[in-house]
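Contents: one structure, followed by commentary.
A single protein chain has been omitted from the complex, and every remaining protein chain is retained in its original position.
We just call them A and B in the order they show up, numbering each chain from 1.
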């Protein structure tokens, strides 16, 4: 297997961010009647809920003299600037300029389409016309009583492309996460890749394999033989999804049932050099067992902390080194390169 | 009243600083026989007083190897570099180069015209030929026994244009300073504007109005009816002046006398992103009442702290946001825009 030369241009940490996409802006539970300032793709946004509970996102910069509206206050549903009390409705129209008699209809604060889906608020930071909620990834299990979630959040000092590549790169499990999720037979299992439009999906299947601790312990199957299927995919610039299916082989074939774990990685660039990151681990078993939740949260956080550290260091080296450098790729990097070609294409300005 | 489109270009935080102008370099009381380093319009200056008390300003960078002279010492009237003991006279000529026999007459440290006026030292950082002390704003009451001053100083992380606009913008009083100086009848009073050369002056007159606390309390006129006149002006890129005249209406017309308060704002850009700021509040009544001084200092500082916070946030938003932005202005912004047109014109390079 030879060194792969990327035939088409691939995205890296210098590639423009992609505005026309749904990104998680915040957890639904983080947004309420207190103004929340959040920078997304370099754009300062202010998030809040109207009195009827609708979450909204507006530009966090008064059109008049740039005062951050998140430092102002709410008056009912309206956002009031702290400098001259200019007042904006949730749709960005201006409801009051106290210093003048009539408010010109032309005064509008930019707003951003914001859609609530279960525990998440999705924002579209790009051109508002094409914002179509149908493009939001379906993560309906996050809001389904048949599933139980644990999760966490990080603010990362790295570029989001490296994060996506890390998630598509299952080969590093064995090395970076040797102490947690990486097992030798998982590393050996053949991987199949499927590029569908702007998505990249991977599948691994293991038959009669010993269940690794991170699945075996919460399922009560530790070291027992299971069939294991893993589907993982670059779903969008904002989202990576993994589905694990574990089947206990102890019962007779007709009596077997599968355990499922869905893992979601939500990635929202803040700047070229930082991103917001949320993760969820969802299961359809042991729903009421808090000890299982604690175990899964702790085991996940251990692995993700290793990624945080690695990605921070990679970004540091990639952005502060004087020697000429030509990145080299190998066979297992194909999924990451496929994803990076997609990001490169999406980042290109549309033809005129 | 419609949105104003700035017809001529107006200055903002990206506009070049204006060197050919008198700026306050320091309080007279801050400069003595200890070397004071101060950066003004990006230029490092060193300030001190000669043995006969004359304050001087020189470039804080030895012509030889760039050592900051403020880290050296004084020898009588001369400034001695801490690296090789090169010695400069207050006029910038070189009095000694210890390592060579004869000092070339061509060796000169740049100096800056520095003029002491009452409590202030004014410096001209630009071309030294046109530096004419007649252009220094007349603030003679600051040094007049018939007046009593209180004052304070800030170092601001913002651009000086926004500060001048804040001072010319009396509409924000009601909102940002609702708790201190802003009162509804002051907001309602009509404002007249006068542009004279490179100055912009505003006038408001109120008849038989309740004295606001900040004037009424020190004058013993709280909530009594007074006539009130306010003149406020952009005097130069370095200076904003406000004059308040309050007339107690209780005595019969022939027996009435006016109370005066002069407020001076002294603004000296340090860099494009920071400025030095001093303020003085001067009164011609209650001269010997220290409680009145304390009241005025505390009430002023409360309002100015609100401005410091607002201007810092405005500069942060104006300099770190990725969304296209078109500033919008309204009727009450006319004085600020007039001032910003003047700053834009003054910042232009002189025609060749």
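Everything that follows uses one rule, which is that a residue touches a chain if its C-beta (ideal position, glycine included) is under 8 Å from a C-beta of that chain, and two chains touch if they have at least 3 such contacts.
The structure displayed is predicted, hence computed values, not measured ones.
Summary of contacts with the chain left out: across B:59, B:204, B:315 or B:341, the touching residue is B:59.
One chain of the complex is left out; on chain A, the residues touching it are 1-3, 162, 165, 169, 171-172, 174-176, 187, 310, 313-314, 316-318, 320-323, 325-333. Taking the whole complex into account, chain B touches the unshown chain at residues 41-44, 59-61, 63-68, 71, 81-85, 97-102, 104, 106-107, 110.
Basically, only the chains that are shown with their structure count from here on.
Chain centres here are Cα means. That of chain A falls 49 Å from that of chain B.
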